[in-house]
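With one protein chain removed, the remaining protein chains of the complex are shown where they sit.
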Amino acid sequence: MTETRTPLRRHTLPVIAVLTAVVLIWYAAAVWLNAPQVSERLEGIGEPWGWRELVNGTWSMERPVLPAPHQVADNWWTSVFDTAVDSPRSLIFHAGVTLGATVLGFALGMALGILIAIGVVHSAVLDRGLMPWIIASQTIPILAIAPMVVVVLGSMGYPPLMSKAVISMYLCFFPVAVGMVKGLRSPDTLQMDLMRTYNASAVQRLFKLRLPAAVPFLFASAKVAMATSLVGAIVGELPTGAQAGLGARLLSGSYFGQTIQIWSALVMAALLGVALVAAVRATENATNRLMGARA
Amino acid sequence: MKTGRHALTAVAVVALIVVAAWMLNTVNAPEAPRGKAAGMVWNTLIVWLIALWWTLRRLAALPARHRLKWLAPAALGATFLYLWELLVVGWDVPRVLLPAPHAVADALSARWDVLWPDFLQTALAVLAGYVIGNGAGLLTAFAADRFDFLKRGLLPLANLAGAVPIVGIAPIMVMWFGFEWHSKAAVAAVVTFFPMLINALAGLAAVDAMHRDLMHTYAAGHAATLLKLRVPGALPFIFNALKINSTLALIAAIVAEFFGSPIVGLGFRISAEVARMNVDVVWAAIALAALAGSGFYGMIALLERGLTFWHPSYRK
Partner (left out) sequence: MAAPPSSKASNATTPAVVASGLSLVFQTADTPVTALSNVDLTIARGEFVSFIGPSGCGKTTLMRVIADLEQPTAGRIEVNGTTPEQARLARAYGYVFQAAALYPWRNVLRNVLLPLEIIGIPAAERRERALKQLALVGLEGFEKKYPWQLSGGMQQRVSIARALALQPELLLMDEPFGALDEITRDHLNEQLLRLWERTGKTVIFVTHSISEAVFLSNRIVVMSPRPGRIIEIIDNTLPAGRNLDVRETPEFAAVAHRVRLALRAGHSYD
């Protein structure tokens, strides 16, 4: 059902239409949600006021209920480009902190997931004994442990980066493990039989057949794992005491009622997530080309 | 003979349990040596582990359809809990760092009067958000399926949303809907919306060309084709989303509670007790959340089996 010929062209116009609709609704909602406070203030001033004053007011509040898109864009721009990179007001600084934990957690999670998958495929004990627990672990809201892990590891002297990475690692190993198990088991029976006729050892089979066959599954899981790792890093920054990172910025914005700060931190987190998954996708495309897949 | 093999395995399991009980008992005794001084226990443990691996191999060798095939994962799970208890008690691990399973169980029963209302509060948010999010996702999928322009506009954005940490909207939701469960339900709803939208659309589109042609030869209208062909065919995809969303909604509600909650809620309890370093209560709350999460997932899986029994994945 999906077109492969000109996907960009097919989707560009509708996406722009939907985005435009979203922005328009956003502006309208800003007027609607901020109106009570603004109208109260305008009444207090005493001068006659109409729609123009109301709308202008709702789109330029300091602590709005819903900031207007341009306010968020402005704050974001300032925090990114007009602030020193090492200052605690810089979104780049916070994004960098979160990025570090995300990438480290992602790498650890991938390694753990792949190792577990290789173990499960080669050992009946792990396959029967461990795999059901791995699948069951998906149903457990592990993210709830995040604050505790950070605090406990922190009290043992580990830097917050480490504890956040541990949380992210735990979150992402699951999709990688499940996906890789499927991938390592994906080769045709015919291909496996061919390896038997060559009297290939298990290690040779692993590197020459199973791992290459598992690459598409690896990348599919990697995209999910990267997004999950980011969530893990952000939630890991939530316990009180965390000063740096996008999660901390969200939390401080929430404590001090700085709505616009919250929104621009959220935008930064969204951009970070999209960029990271895009990086995974780019790696996937490069790998596919190296492995001779069809364009 | 088969029964001979099974008998040997059964004997091994019993022996393992007896030795395990002995080790735990030794270490639990009030004046018992702990840590490095309990060398005898640790030497026994090493031998015990080797015997355990041997026994697990035999348990794992049971054929897949055997009645007792659950023994292997159950044994591994029980071993995990046992080792946790033994090592924490035997090495005198500080409670603040990692409490023993029995301490967690104690905390669970001691603080039940607080944890149960917490659970109810969170469960309310989870269920409300789950229903709203999945419902909205399904309806939007039907609309996008009907109007191709909408589908082409929404689908890339929905896929993009998968990369965005949506739980981050929690502080905004708290600001809009207050500290009560409504804000947590809102976060859960938004989080569950996108996976349902993507999966439902994929399911509706996954219809065979042959089936579509067949409906065409019956001159069946859009509604009849939708109802009789595409919705039943989309059910496996929809259930896939429902299962994923069951965990996502729970996580979303708990994390949202980290951002601001009245004085009830599992997430609130976790962050409050973390601040007080009552780690065993934290573990108890998490255990409760884990049980609830698995139970929720299990119910949906059962429902899925009932409604999509016909799917090839159920036939081996």
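Chains: A and B, in written order; residue numbering restarts at 1 for each.
Please note the rule applied: contacts are C-beta pairs under 8 Å (C-beta built on N, C-alpha and C of every residue); 3 or more make two chains touch, one makes a residue touch a chain.
Quantities reported herein were computed from a predicted structural model and do not represent experimental measurements.
*Asks:* Check the whole complex and report which displayed chains the hidden chain contacts.
*Replies:* B
*Asks:* From the listed residues B:214, B:275 or B:302, report the one that touches the chain absent from this view.
*Replies:* Of all options in B:214, B:275 or B:302, contact with the hidden chain holds for B:214.
*Asks:* Considering the entire assembly, which residues of chain B contact the chain that has been omitted?
*Replies:* Given the touch definition above, chain B has residues 208, 210-211, 213-220, 224, 228-229, 232, 235, 308, 310-312, 315 touching the missing chain.
Going forward, only the chains that are shown with their structure count from here on.
*Asks:* Provide the residue numbers of chain A that touch chain B in the complex, in ascending order.
*Replies:* 1, 10-11, 14-19, 33, 65-66, 124-125, 127-133, 136, 138-141, 143-145, 147-148, 151-152, 155-156, 223-224, 226-227, 230-231, 234-235, 238-240, 246-247, 250-251, 253-254, 257, 259, 262-263, 265-266, 269-270, 273-274, 276-278
*Asks:* Where on chain B does chain A make contact in their complex?
*Replies:* So the residues of chain B touching chain A come out as 53, 56-57, 59-62, 69, 72-73, 75-77, 96-98, 149-157, 160, 162-165, 167-172, 174-176, 205-206, 246-247, 250-251, 254-255, 258-260, 266-267, 270-271, 274-275, 277, 279, 282-283, 285-286, 289-290, 293-294, 296-298.
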